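Yeah, one chain of the complex is gone here, protein chain that is, but the others are all in their spots.
Order of writing sets the chain letters: A and B. Residues in each chain are counted from 1.
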Amino acid sequence: MRAIFLAGGASRRMKPLTYDKNLIPFLGKPAIVYNLEVAKQGGIADFVVVVNEGNYQTFVNVLKDAKIKAEVVVQADGLKGQGGAVLAAKKYLNGPVLICNANDFFEASLYKEVLKKTKQKTDGILVGYKVKNYFPGGYLKLKDDQVLEIIEKPDPDKVPSEYVRIVMDYFKEGKNLANALEKTVKSDPDRWYEDAITKLIKEQKKFTCVKYDGIWEKLKYPWHILDVTNYFLNSSFLQDKVSRNAKISPQAIIDHSTGSVQIEDGVRIFSNAVVRGPVYVGKGTLIGNGALVRESLIGENSIIGYNTEIARSYIGNKCWFHTNYIGDSILDEDISFGSGAITANLRLDEGEITSVVKGKKVPTDRVKFGAVVGSGVRIGVNAMIMPGVKVGKGSFVGSGVVLDKDLEDNKFCYVKQSQVIVENKSEKVAQSREKFLKNLK
Amino acid sequence: MRAIFLAGGASRRMKPLTYDKNLIPFLGKPAIVYNLEVAKQGGIADFVVVVNEGNYQTFVNVLKDAKIKAEVVVQADGLKGQGGAVLAAKKYLNGPVLICNANDFFEASLYKEVLKKTKQKTDGILVGYKVKNYFPGGYLKLKDDQVLEIIEKPDPDKVPSEYVRIVMDYFKEGKNLANALEKTVKSDPDRWYEDAITKLIKEQKKFTCVKYDGIWEKLKYPWHILDVTNYFLNSSFLQDKVSRNAKISPQAIIDHSTGSVQIEDGVRIFSNAVVRGPVYVGKGTLIGNGALVRESLIGENSIIGYNTEIARSYIGNKCWFHTNYIGDSILDEDISFGSGAITANLRLDEGEITSVVKGKKVPTDRVKFGAVVGSGVRIGVNAMIMPGVKVGKGSFVGSGVVLDKDLEDNKFCYVKQSQVIVENKSEKVAQSREKFLKNLK
Partner (left out) sequence: MRAIFLAGGASRRMKPLTYDKNLIPFLGKPAIVYNLEVAKQGGIADFVVVVNEGNYQTFVNVLKDAKIKAEVVVQADGLKGQGGAVLAAKKYLNGPVLICNANDFFEASLYKEVLKKTKQKTDGILVGYKVKNYFPGGYLKLKDDQVLEIIEKPDPDKVPSEYVRIVMDYFKEGKNLANALEKTVKSDPDRWYEDAITKLIKEQKKFTCVKYDGIWEKLKYPWHILDVTNYFLNSSFLQDKVSRNAKISPQAIIDHSTGSVQIEDGVRIFSNAVVRGPVYVGKGTLIGNGALVRESLIGENSIIGYNTEIARSYIGNKCWFHTNYIGDSILDEDISFGSGAITANLRLDEGEITSVVKGKKVPTDRVKFGAVVGSGVRIGVNAMIMPGVKVGKGSFVGSGVVLDKDLEDNKFCYVKQSQVIVENKSEKVAQSREKFLKNLK
């Protein structure tokens, strides 16, 4: 079975992060690698990855490094959306084919289920993900396990089933899909691919449904990185092992009881530091005295300085901290936090945190959410980043700033304090201190 | 001997705390319970407690829970002040009776002294507390051990003795007291009770004096809770024991050498936390990594998070901290402090801290005094509460606020920062960092 993974999107919703979302490193490897490995475990042997032009070589290298045999195909500029991505791989659209979204994460069992179902008589298979609450996606109208229709974002009180479609679509004959795509080429790029499937259904092709209620993680908005990090930290991908080339103080505490702890080469952990699993610490990173790292992924060559807490966060490479609290936050690389700078990760009213993406307020479905920080950012001492705020790459945030709005790329935001300077008329400071010291005895 | 404890006051001076001051929990039990237990140890067997209407059932339950047999009497609205409180218990005013203030704390020995003195020929006994410095109360004019007069707030240079009266008044015949109260009913409620005693003295009743210089703690203003906490922490009421159902990390440090440490059921203490006695930790409370708790009382189900210091403070139930310094402070329940928020507890000039109560500046007689925080309060990250400042219940204090005045109930105080946002013209940040890293080697 051949699987075509769509990885050509521009990751614009990930701003200020500059990662291609399929290449975000987790536990030392790019996201796409895990996806292909899981698919392999699920029985897929033949891979095509559709990417955008700018990333072609990176993907080729990444797959080579990971020893995954895959064809890499460029989605040309003229071909938009998922429909365009699939059509870019037209030459691979013959015989049975599985279309997958590169930035959705499922269990290997799902691939197995789909493969098993292909043995039944069917022209295609769609996967329905069982939801408890309303989800703004494409719902499957079903009759037994046959898909009658895909209904995009129905009214919450008119959902045709409790199954929303996830992009793992099997077509018995890829040529039919190519054909349908070409006939629907005038569709809105955002719906083109779905339109082609709908066309096939209307042409009396039989689509059956595989129902699924296992793991489904996705990477669309920055905060999804926290969910995916959490997924990886609690997966078997995280190894419970400390490199022989790491240097751990005997007075440091590595707590494996709450989750696995994977510590790579060259890591140094100083006395009184606490690492509470699940945690991944990349090569060459230093964890200083008294620091606490828990439920987090730390990249390479970062410095988690004295008395810094990193909780439930994704930290990139070359990030430096010093007496900070970083909670539920996502940091790109080459970032410094001055001593005492804090990412607030909870509203005072403990309500849901929203985020502005492309000018629109987006609910994050998170009560705890810290900052999203672009690469090259410098944060001053005792600065405060409010929950969900995004700091553009290359920007500086001055000491003592309460940053309560997103900051664009390459800005310098500093506080202009109204200060009063007067003669210090306080009498006999020294005496009061003497008295005070005496009282202490 | 029957003792009537007056506990009907409205605790208005305790704002923003919402406790009835007689019911403030210390070491897991309400204050009144200790008072009655001490009186029992001192030889008192028969208790009447006068309360206000709103608290009647609570007092009944509290005394039942504590297995203390006592009559609970309601002080009706029309009966004001201590005079009213005593008269509310009129039916118990026959035969010998002792009138006590429920929110004053003495040693058991004082009760014994008074009981002993009742065996001498006398119509009543008043207790004189020996003061070194002037105290704005009622001074006793004495001839040997006979009380000639109570002089309210005399000029500091005209004090008739070094003894001020404390409310532990014995009357050989309660009916005489009731009678005197009824005859002085037109007095100012604040002085009515004293007027009645004065009337009895003028009627040639003989009042003798028991002189006392032992422990006297009182609960009138919020900061008195710090003194009473200190009293309990250094008393035999604090047990030096760790519950079997507590979970203490082997890398946590419980230091009993400086005072007793009582740790209740379900408490969890993480590695590198330090608990330095005397300390009381209530049920279900968690003390996080690297936290320091010393000379403090912590309520139930609170979270003393990572690297938080609690020093010489009273902390209620369900309070959450995260990298805070809480010193010499009183916190009601259900309170959160954001990471880096601090209670300043010392003026820069190290002078005495004052507090505004009912619109008037009141000296606190304290050089170290932090915050008084009402229930339901949320404090933002890196916020600063200035010495002696009170935060009203249900209020929010925003991140970075320097709160230098009392905040009323149910307010939201946030800082409006003047920020400047300009293009970041800093050249080649990455390069400067490379250089910097190189220099470090």
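As a working rule, a contact is a pair of C-beta atoms (placed from the backbone, for glycine too) under 8 Å apart; a residue touches a chain by one contact, two chains touch by 3 or more.
Because the structure is a prediction, the values reported are computed rather than measured.
Novice: Which residue from A:T58, A:N289, A:T354 or A:N410 sits in contact with the chain not drawn here?
Specialist: Hidden-chain contact among the options goes to A:N289.
Novice: Please pick, from B:K69, B:K202 or B:K411, the residue that touches the omitted chain in the full complex.
Specialist: Of the listed residues, the one touching the omitted chain is B:K411.
Novice: Of the residues A:G340, A:G374 or A:G392, which one touches the chain left out of the display?
Specialist: Touches the omitted chain: A:G340.
Novice: For the chain not shown, which residue from B:M1, B:I253 or B:V362 touches it across the whole complex?
Specialist: Considering all chains, including the one not shown, the answer is B:I253.
Novice: Footprint of the hidden chain on subunit A, which residues?
Specialist: Output for subunit A: 251, 270-272, 289-290, 306-307, 322-323, 336, 338-340, 348-351, 367, 378, 380-382, 396, 398-400, 412, 415, 417-426, 429-430, 433.
Novice: Write the list of subunit B residues that the hidden chain touches.
Specialist: Here the touching residues of subunit B are 253, 255, 272, 274, 290, 292, 307, 309, 325, 327, 334, 340, 342, 344, 346, 348-350, 376, 378, 382, 384, 386, 394-396, 400-402, 407, 410-418, 426-427, 429, 432-433, 435-436, 439.
To be clear about the criterion, only the chains that are shown with their structure count from here on.
Novice: Would you mind pulling out the distance in Å between where the CA atoms of subunit A average out and where those of subunit B do?
Specialist: The answer is 50 Å.
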